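Let me begin by presenting the structure, written as C-alpha cells, before commenting on it.
And then subunit A:
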Amino acid sequence: MTFRTNLFAGAVALATSAIMATTSFADTVKVGFIGSLSSDTGLSTLRGAEIAIEELNAAGGVLGGKTIELVSADTGEDPTEGIKAYEYLAESEEVDFIISGSIDDVSLGWLPRMVEYQIPTLDTWTSYIGIIDNLVTDYDNYKPYFMNIASDEALATLYIDFGKDVLVDQMGWKSVVILQEDTAFGGAIHGLVAEALAPVAGIEVVDTIVYDVATVDFAPIFSNAQASGADFIYLISSVNSQVVSSQYVKLQVPMGMTGVNVAALGQEYWEDTGGAGGGISTLSPVPSVGFALDPVSQAFVDTYQAKYTSRPKFPHFNGFNAYHGLKQAFAAAEEAGGFNNTSWVDAMLGQDLVLKKDGEMWLRYAFWKPGEIEERTQRTYPHNARFDITAPYDDGAPSMVVIQWNEDGSAGVVYPDKFKTQDFGIPSWVKK
Partner candidate 1 sequence: MALLEVKNLSAFYGMAQSLHDVSFDVNEGEIVGIIGANGAGKSTLLDSIMGLTKTTGSILLDNEELTVANTAKIVSFGVGYAPERANLFPYMSVEDNLLVGAYTAREAIEQNLELVNTLFPVLKERRNQETSTQSGGERQMVSVGRALMTNPKVLLIDEPTIGLAPKVCNDIADALRKLNKETGLTILITEQNVNFALTLAEKLHVLETGHIRMSGTAEALAKDPKLNEAYFGH
Partner candidate 2 sequence: MISKPLLRSLIIWAIFIIGMLLLPKIFALLGFSKGNLRTLIQACYLAIFAMSWDFISGRTGYISFGHPFLVGIGAYTTAILSYRFDVPVMYSIPIAVIVTMIGGTLFFLPALRIKGSYFALVTLAFMELMYQLVQVIRPDLTGGTRGISGIETLTRGAVNGYYLAVSLMLVIAFVLWAILKTRIGTALSAIAMNEESVKGSGLSTTKLKLFAFMVSACVAGIGGAFLAHYNGSIAPRALFDINFLFTIIVAALIGGSSTIIGPMIGAFFLTLLLEKLRPWLPGAERYFVYGGIALLLYMYQPKGLYAIFWQVVDRFRTRRGGQS
C-alpha cells in the first residue's frame, strides 16, 4: 500500500518537475554546464563558470539587465551519458550557451548534438585536434563551437623547442626511448615526437615501447627502457598516468623522464600520489601548476579559494579558461545582441583578452580565425585558442609550458624562459 502511494507521489513529482522544466523566465539567460561533476577538471570548469556568472550578475546582469542562470548536467565522463546530458541542456532546459569541461570521447559523443541544435558551445578541457579538424572540413555545421585551450598539435611545436634548448643543449641528451600508451592520443603525440622532435632537435629515437593502459606492473617496461641504452625516457600518457609515474618513482628508474603526463596537471597531483611523483615533468596548458599569475587571474583564484573549500582547492587551467571564456562569450553576446545567430560567432572570434603582468603581456585569450594559417605548423586552427610559438613569445601566450614536480612536493615552470620559475632537473636517484 505504502509502496504504491510512494510510487504515485513520485509520479506526481516527476510530472510537476517536467512541467516546471519547460517554464523558463524571459528575464534570464540560461547557461548550461556539461562535464563530470565529480572530477577535478569538471569541477574546475563548473566553478570558473560559476564565479564569472556571479560577477556578471553582480555587475547588473547581461543583455539589458537579464540575470544568468546556470544549469549543470553530469556526464560521469561517459560518452553516452554525455549525449543525454547535452540533450537535457538543449531540450529540457533550453539553454542559450553551453560551457564544457568534457574529456575527448565525451565531447566527441555530444558534438553531433551540437551540430543539430547549433547552440554556442565552449570547450575548456579537451584539446583534441580532431575536433578542430571538424571545423576545418565542415565549418558551417560546426561554427558555434569554440575551444579555448591550445590543441594537441600546438604542444608538439613547443616541445620541439624544449627538446632543442633544454634536453639537448642543457642536459646533453642525444637519444630517447619513447614510452607510449596505447591510445589514439598516444599515437598522435608519438607521431609528432618521432617526426618532429627527433629530426629537428637532433635526438635519436632508439626505441618505442607501446603499453596497454590497463597495465598493472611497469617494472618490465622500465627494464626494457633501460636496456635500450637511451639517454632519457619520453613518456606519453593521458590515461591512468598516475600509475606509470608513481611506479617510475617507486622503482627509482635510473633514467631521466619527461613527456606528456596528464595526471601531473593539477595541484591535487601531489596529494593523490601521496608524494610518489617527484621528478615528473610534463607539458601543461596554461595557467599551469606553478605558473605565476597576472593580477586578473590571481583575483579569480582568490575569489575561488574564498568560495570553495572542497577539491580542487586550486582551479585547473580549464577553470581559468571557463572564467575568462564565459566572460568573453557574454561580451560577444552583448555585441551581437544575443547567442542565437551567426553574429555571435563573429563577435566571439573578435574577442581578444590580453592579461598583463608587470606591464608585460602574460596571457592572451583569443581565437584563430577560419583560414588563418599558423606559421610554424602551417595549418589552420579555426575557433581554437590562439597560441604563439614564434620566438620570442611577444605577441601572445605560449601554447603550453613545461612544468616539473620536485621531490619536496613543490612544482614550477621550467620552460619557456619567460615563464620559468625553476630549472629542469632530474630526480635525485638518477646519476648524472
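Basically, contacts are C-beta pairs under 8 Å (C-beta built on N, C-alpha and C of every residue); 3 or more make two chains touch, one makes a residue touch a chain; residues count from 1.
Inclusion criterion for the candidates: all candidates are chains of the complex that A comes from, given by their letters.
Since the structure is predicted, the reported quantities are computational estimates derived from the model, not experimental observations.
Asker: Pick the candidate touching subunit A in this complex: 1 or 2?
Answerer: Here subunit A touches candidate 2.
Asker: Which positions of subunit A touch candidate 2 when the two form their complex?
Answerer: Interface residues on the subunit A side: 4, 14, 17-19, 21-22, 37-38, 72-74, 76, 78-80, 83-84, 87-88, 90-94, 104-105, 108-113, 115-116, 128, 130, 134, 138, 182-185, 187, 212-214, 239.
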